[in-house]
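These notes are about the structure you will find just below.
The chains shown are only part of the set, and none of them has been moved.
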Amino acid sequence: LFMLAVQPVRADLLDSIMQAKKIRISTDLAIPPSGMMDASMKATGSDVEVAQLLAKDWGLELEFIQTTGATRIPNVLTGKADIIISTLSVTAERAKVIDFSKRYATLQSDIGCLKSLNVKDWADLKDKTVGVARGTTQDTTLSNMKDKELKIARYDDDATEVTAAVSGQVDCVGTSATIINQIGVKNPARTFESKIPLATFDLAVGLKKGEPRLMEKLNAWIAENIKNGKLNAIYKKFHGVELPTDMRG
Amino acid sequence: MGIELDFPAVLERWPSFLDGAILTLELAFFATVLGAALGTLAAVGRRSHSSLIARACKVYVEAIRNTPLLVQIFLVYFGLASIGLKFSAFTVAVAALTINVGAYTAEIMRAGFDAIPGGQLEAAEGLALSRLQIYWHIILLPAVERVYPALTSQFVLLMLASSVCSQISAEELTAVANYIQSDTYRAFETYIIIAVLYIFLSLVMRAGFWGLGFVLFPRRRRLGTPL
Amino acid sequence: MQQDIPSASIVSLRDVQKSFGSLKVLDGVSFTVERGEVLAIIGRSGSGKSTALRCIDRFERVDHGEIIVCGHRVDSPDVNLRALRQDVGIVFQSYNLFPHLTIEQNITLAPCSVKRMALSQAKDLARKVLAQVGLEEKLHAYPEQLSGGQQQRAAIARSLAMQPKVMLFDEVTSALDPELTVEVQKVIERLAADGMTMVMVTHEMGFAKSIADRIVFMHRGKVHETGPASILTSPTTPELAQFVGTADLKS
Amino acid sequence: MGGHLNINHLLFLGHGALWTIGLSLIALGGGGVAGFVIALARVSSLKSVRLLSAIYVQLIQGTPLLVILFLGYFGLAAVGFQLSPLAAAGASLTLYVAAYLGEIWRGCIESVPKPQWEAAEGLALSRTQRMMKVILPQAIRIATPPTVGFMVQIIKNTSLASVVGFVELMRSGQIVNNSLFEPFAIYAIIAVVYFAMCYPISLYSQRLERRMGRGKFNLAPA
């Protein structure tokens, strides 16, 4: 095995955050409705509010490290950000590289298609093209369904995928229900609806491996805000649906 | 603890990298062939006696050369779909790359045309060659020979630039890399690997163009003038 | 587009006028060239020699006057240019061989493309005309591999391959050094001996004297004096006398 | 999300455009200095220096800028150099621009006619003197049009700096689009803004080229 270890030499991350009185959170602000800009170009979205809540509870100043899908992880690995709150779904493969906190939300994904399209089950999707955001867990899940004979069109992010659906490049998408509904809002002539449930993923806060104290504090904070219902409220505000019952506080 | 690079974890996906590299080469190949043709036409068009054609060609060249490829790709991809034309991502990618490299080719070819001495044209006219024959034998072929190095560099740049086609769901090398790195979260390994692959691809392309030039330009070969 | 004009001359200019912008370069030029004749045009730099020659092959359009070449009305707007140029061969000071083609390809290009001659036949022809100018062994060389004199001879061979009825030469030796000049002059002398009709602009008085049947001396866009080669030794106008004087002085 | 294009969006795009200009200037400044060194190295009398610089140019020119930026920002951080996004983008763009400008300028230096080099040599000038006093002053004139022309490429290529977190023009367009989903309108605006930045430069470079084409040195005697 070819391994290259690069110097650690850093104080405990939690201490340095508290000392700086500032937390740097890696968030992609171009993936609505988790991270986006409102009409006055202020950051908003469910992940943004979660991050804001966390900073407030811990009494820290908040700095968003703007990132793209591809650079969310390198940002924390190289210490340019402290944690990631940016629709990270938990998989075993990814857990080899970074640590995940307990889940703070879940993501229900469906296959959504043009309303007029007659799709009831997987068989109807044969030879249809499904748009997904590249490398997301939806993408991985669909890619592994080799027997289903789907065609997958991968876009760099959800927004491009939605744009493709709005403009008519694809008639089916694999993404969250919120986004599926959004397509019809942008173009009433092309209203999409959820047709087949895909999977439910856990979303968690990502951090560098080997920071047990920070992890502990994060998990405690998540447990508390699940119990008091704040995380559920944020989720509902942006996604229009509630979290699973055991997470509603 | 620091960062550990684990190349085998990423390299085990070599079939995907290979597919991506092949698609990148295919994109580059088709866009090069079609773009060379389009660019040559545009360069000829700029010398047209009809000022309408000449101006249209100029607008095309300037509009493309002064805007980023990514914007052009989005406009073609979403624009075509908005008016109800649906093509595969590959088709759209080739079309957008062709339009892009065509403009650069046109500009390079124009310089080649301009460098043909006037005396050559008069000599050809004096031999009773037709306009078309003059264009082919006396203008086009020598111009291509003259600007061949610039053209080949442009086509290698095109291959590198084709990485933005990942944005419209073409599964070329960068798309594959993005998929693998978000699946494994091993970004460094992935990016280092595709850097090496791109360097390799550009060397392959240069070698290919060198060989092509060797066949196409017997004079260079005979006189040992480097391409 | 051979036209029915009763004229024994192969080339005839009548009152030809031509201006570039406000500069009158040809101001009523008239002369004729008969079959088999060698005409030398001499004159100071800027007197309009090249322009007159270029008008004959329609590289310039005249403003006024009549030019008939091998029966083609060259002054008419609808002269068939390609037919004209099959009858006229022209060679310039700068040889203008096509650099990307071998000498053989340079020569066969026009016969194959214009006359639709078979390649094998054109290659035979190439060998023949190259022999005429003494360059058989350079068939497969590229122009840049040849000396200036050789390039100029190859350019002459290229023109000959179209079997023109008249050849025009514009200072074909003036870019060459003395030895090479002699080389090319010999080739032209041989063509003259073979009966080719020729019009040549030249600065070499000795050569003009030895080869030309007739001399046209141009001065300020006009034919100032014309006559047999002997006018060079006994000029009748002071301008020609002066011109011949300085030309001698140079050499 | 949703809504319509409003003044805030346009301001946001304008802010992105400013970053595009800033990054371009940094890239040009850094790349210019480094490119000069590369150009000199490429015509050095030392074979090893020529070889090393040639390898450098080949490597950079064979790698997409996106990859260079990524490795420059995160790669350097991974081995212990924490650079701000600005410094990282500046460094990466400098490396990239240097390879291309160095190559352009090498061509210009070599296109100073050989007799000029020999004449300078015949006057017993040292190598440095020949370069500084005879060759470079002439090469600079030859180099101006292609250098100005290359600036257009720099401007367009700074769009890739979004990978290190820069919200420049292209990225700000994507962000706006991702909340509005009006791709055609927004990318058309982006295209126009890029065109407005690049076209005057292209035009200027073409004019310079034409002026040079007419040849010579249009120097008014001082």
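Which chain is which? They are A, B, C and D, in the order written, and residues in each are numbered from 1.
Please note the rule applied: contacts are C-beta pairs under 8 Å (C-beta built on N, C-alpha and C of every residue); 3 or more make two chains touch, one makes a residue touch a chain.
Since the model is a prediction, treat every value here as computed from it, not as a measurement.
Colleague: How is the whole complex composed, chain label by chain label, with copy numbers?
Modeller: Beyond the single copies shown, the full file gives A x1, B x1, C x2, D x1.
One rule holds for everything that comes next: only the chains that are shown with their structure count from here on.
Colleague: List every chain that touches both chain A and chain C.
Modeller: Of all the chains present, those in contact with both chain A and chain C are B.
Colleague: Grab the C-alpha centre of each chain and report whichever is closest to the global C-alpha centre.
Modeller: Answer by centroid distance: B.
Colleague: Per the centroid of Cα atoms for each chain, what is the distance between chain A and chain D, given in Å?
Modeller: 36
Colleague: Averaging only over C-alpha atoms, locate the centres of chain B and chain D and give their separation in whole Å.
Modeller: Whole-Å distance between the two chain centres: 20.
Colleague: Residues of chain A that contact two or more other chains, please.
Modeller: In chain A, residues 6-7, 70-71, 74, 77-78, 160, 163, 167 touch at least two other chains, as defined above.
Colleague: Among the residues of chain D, pick out those that touch two or more other chains and give their numbers.
Modeller: Where chain D meets two or more other chains at a single residue, that happens at 70, 74, 78, 183-184.
Colleague: So what shape is it, when you link every pair of chains that touch: line, ring, star, complete or other?
Modeller: Graph shape, chains as nodes and touching pairs as edges: none of the named types, so other.
Colleague: How do the chains pair up in terms of touching? List each pair.
Modeller: A-B, A-D, B-C, B-D
Colleague: Under the stated contact criterion, what part of chain C meets chain B in this complex?
Modeller: 57, 59, 81-83, 85-86, 88-90, 92, 94, 96-102, 109-110, 113-114, 142, 144-145, 155, 158-159, 162
Colleague: Using the touch definition from the top, list the residues of chain A that touch chain D in their complex.
Modeller: On the chain A side, the touching residues are 6-7, 29-33, 36-41, 65-68, 70-71, 74-75, 77-80, 157-160, 162-163, 166-167, 182, 185-186.
Colleague: Contact residues on chain B for chain D in the complex?
Modeller: Checking each residue of chain B against chain D gives 2-3, 62-63, 65-72, 74-75, 78-79, 82, 156, 160-161, 163, 174, 187-188, 191-192, 194-195, 198-203.
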